[in-house]
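Here the complex is missing one protein chain, while the rest keep their positions.
== subunit A ==
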Amino acid sequence: MAVNDTLEGTHKIVQEAKEQQQHSGLIPTLNDFSQELTTLNLGPTHPATHGIFQNILQMDGERIISGVPTIGYIHRAFEKIAERRPFYQITPLTDRMNYCSSPINNMGWHMTVEKLLGVTVPKRAQYMRVIAMELARITDHLICNSILGVDTGAFTGFLYVFQEREKVYEIYEEICGARLTTNMGRVGGMERDFSDVAIQKLRDWLKTFPAVMKEFESMFNRNRIFMDRVVNVGPITAEKALNYGFTGPNLRAAGVDYDVRAMNPYSSYEDFEFEIPVGTKGDTYDRFMVRNEEIWQSLRIINQALENLPEGPFHADAPHYYLPPKQAVYKNMEALIYHFKIIMGEIEAPVGEVYHSVEGGNGELGFYLVSDGGRTPYRLHFRRPCFIYYQAYPEMVVGSSLSDAIVTLSSMNVIAGELDA
């Protein structure tokens, strides 16, 4: 009896609530069923984002009507922190932006400071930097492309190339002692010369990697299933891409041959022969193919740099800025003074402002440094390529299906660390 009463009461409440909701339009009636939209949270922690950022999608069935990206989940205020750090302490911050290609960020930052200070780096160090940067570009592209394979359902390629990526990380380890957040090099050059082991590992890798890369390409490039999933998915025209500030492989896939390495050569890139691959439609397939081809071009550059690696010092003769060797610090008065001054950040920096950009893994990575002569930058602004091009994402996916949105996101190579800095 009592149970029935309660049940009846519940039914009544539910019924009333339903009527009320229908009245207020919260629950659609059969008539307006065709206009029903679903709100879908893609992220913040979704496997396809490969990081932490959110997209609130309005879906009409499987079609995307609109998308609103929300970012900033791992914002660490690098620009603010950098205002209190001496130049050499900012290098670890740059590691943590695009963590798939940390050495490029490190070198870009060192070159910015060197430009400000007027330090010329010897040829050998420049070539060593080129080798490190191109290795980083290869690992960056390998991650992006192989994960794109995973997102389309092909796990095998990912496993193949991740073994090779691991070997590159071992080379990093030989060069600088770290793997992911490398903190490689110093203002004025590299912190140590390439060891024999590093050279040997590099040579071995250069022998084995092309075969694996060929295998990876033969698995994807003309694969019918893969092509059906990526051709004409998430395209963007060259005009739109430029208007959205695209740079790097994403812009080149749209058909614009802009590459900082070729346009404003830094670190002796003018010495090397390489081509800049471009696409035509700027779709996911073009982005994939451009990255693959860039891996081959990077291999070309590494081979040239390694064959022609000049003899000589691996750092500039700039004792005011470049840390002396540790043994000298204990035995030599001047070395101790310089060591102390550099560590305490008491180096003399000129007043001025400098913009320097390098070709990062996913576009033009720029550093705008304003110095007032103090021990830290007065203002440091990072031009993070994926922060700038990710805002085009809603426009690229509106009208497509959810599964297309996933591969578009994957092929854009959005790295959360760089997005949020």
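Here, a residue touches a chain if its C-beta (ideal position, glycine included) is under 8 Å from a C-beta of that chain, and two chains touch if they have at least 3 such contacts; residues count from 1.
Just so it is clear, contacts and distances are computed from a predicted model.
Colleague: For the chain not present in this complex, what protein name does its UniProt entry give, out of "Chaperone protein HscA homolog", "Thiamine transport system ATP-binding protein", "NADH-quinone oxidoreductase subunit C" or "Putative ABC transporter permease"?
Modeller: Options "Chaperone protein HscA homolog", "Thiamine transport system ATP-binding protein", "NADH-quinone oxidoreductase subunit C" or "Putative ABC transporter permease" narrow down to "NADH-quinone oxidoreductase subunit C" for the missing chain.
Colleague: Just to verify: which one of A:Q58, A:N232, A:N264 or A:S401 makes contact with the chain not shown?
Modeller: Checking the options A:Q58, A:N232, A:N264 or A:S401, the one contacting the hidden chain is A:N264.
Colleague: Which of these touches the unseen chain: A:T45, A:N221 or A:Q391?
Modeller: The missing chain is touched by A:Q391.
Colleague: Over the whole complex, note the residues of subunit A touching the chain we left out.
Modeller: Given the touch definition above, subunit A has residues 71-72, 75, 77, 79-81, 83-86, 115-116, 240, 242-245, 256, 258, 263-264, 344-345, 352-355, 357, 364, 366, 368, 370, 374-376, 379, 381, 383, 387-389, 391-392, 420-421 touching the missing chain.
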